[in-house]
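Could you have a look at this structure, given as structure tokens, before my questions?
Heads up, one of the protein chains got dropped from this complex, but the rest are sitting where they should.
In order of appearance the chains are A, B and C, and numbering begins at 1 in each one.
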Amino acid sequence: MPAMVSETISELRVRYAETDQMGVVYHANYLVWCELGRTDFIRALGKSYAELEREGVRLAVSDVTMRFHAAARYDDPIRVHTRLTAIGSRRLAFAYRVVRADTDTLLVSATTALVSIDMTGRLAAMPQDVRAVLEAAVLPADDGR
Amino acid sequence: MPAMVSETISELRVRYAETDQMGVVYHANYLVWCELGRTDFIRALGKSYAELEREGVRLAVSDVTMRFHAAARYDDPIRVHTRLTAIGSRRLAFAYRVVRADTDTLLVSATTALVSIDMTGRLAAMPQDVRAVLEAAVLPADDGR
Amino acid sequence: MPAMVSETISELRVRYAETDQMGVVYHANYLVWCELGRTDFIRALGKSYAELEREGVRLAVSDVTMRFHAAARYDDPIRVHTRLTAIGSRRLAFAYRVVRADTDTLLVSATTALVSIDMTGRLAAMPQDVRAVLEAAVLPADDGR
Partner (left out) sequence: MPAMVSETISELRVRYAETDQMGVVYHANYLVWCELGRTDFIRALGKSYAELEREGVRLAVSDVTMRFHAAARYDDPIRVHTRLTAIGSRRLAFAYRVVRADTDTLLVSATTALVSIDMTGRLAAMPQDVRAVLEAAVLPADDGR
């Protein structure tokens, strides 16, 4: 895994299935977009999460925070900004900003903490090479944004 | 597995997450309810699908038809009527009627065909005991309804 | 709206559609269950959220926290315990404990804050009668649990 990544940007368009009868995106779906951001972030480091899973690494979400600033609507172009804010031997933390791409309006800010588990579901240290690449990509959350 | 089942009825209430901005249930979600009906049907035969999976049986959907008659809305009470309409050594077919429970309005009629596969995804005959119980529960679709 | 409610318990069973390839419930789906708990809590106060919406009240999620303690699996029986922990003229806060019903294992603890908006999406005070009933049902979060 090569890399010098500090933030990745993922692009998507709101699907009809993601709206609810309030006419906006159903709130739980932003977590799906955060995961999409996380997937792109890990891929940018040189190895996809799909490959990591095939090697026995599992990253399970342990904590979530989300704050909703404005609502996304059907067909809106969306950008998810993803950063890795902390990493230990068995834990990672990501921060996300979900914005409307055409107006740059902040829609949701979110964080997720993840734990590294093995295939039986027990906490397990990440492989050393994976951790080294992740460590190089950390950008602490206290950077003023 | 004991049993003398010909139709099961599953009950649920429409979740907000299942609606879309048209103010009705998003069409793909009826397939989730059909699967819920199938799960209840199999459980009624004496062994849950979760147990079948632990024994190595996998039933994968191979064909779907759905016809939409009327729309379900948030918080509506729903009933899914499920029948097994055909069974072979490696195939099953189910038929469903999704109705609004308080008015008996027919919302969706659907069918799914399933194939029995092993854990590697290849077609595989169902265990003889499972098949025997299923065969006893078949109610052909040409029964006039 | 009559009432003297302090906690409601909602029951459900994990759907196949709610699992992911890690073999457990996909994390975003717990938010759907929390909303189901919230719906039942409001209904227990005497008026369903569906009715509130027809009267022009909209409650939009503004903040979410979730902590994952253990994983739910397909077909597990689930209970969602829901409490109202705070209420103002335009804001409410709920706390949830999602447990596995047959073992009482705590799976997820979560909170959501909601804001009252009108049909155009602007912050709007809740109707006085709705607020009065909600206020009678508040159980602050600092009650030692």
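Criterion: a contact is a pair of C-beta atoms (placed from the backbone, for glycine too) under 8 Å apart; a residue touches a chain by one contact, two chains touch by 3 or more.
Just so it is clear, the structure is predicted and the values come from calculations on it, not from any experiment.
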item	value
Residues of subunit C in contact with the chain not shown	16-17, 19-24, 26, 28, 73-74
Residue ranges of subunit B at the interface with the undisplayed chain	22, 24, 27-29, 31-32, 35, 58, 60-68, 71, 121
Contacts of subunit A with the absent chain, listed as residue ranges	15-17, 32, 35-36, 39, 48-50, 53, 73-75
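Just so we're on the same page, only the chains that are shown with their structure count from here on.
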item	value
Chain whose averaged C-alpha position falls nearest the assembly-wide average	C
Centroid comparison with subunit C (C-alpha atoms), farthest chain	B
Geometric centre distance via CA averages, subunit C-subunit B, whole Å	29
Multi-partner residues of subunit A (at least 2 other chains)	22, 24, 28
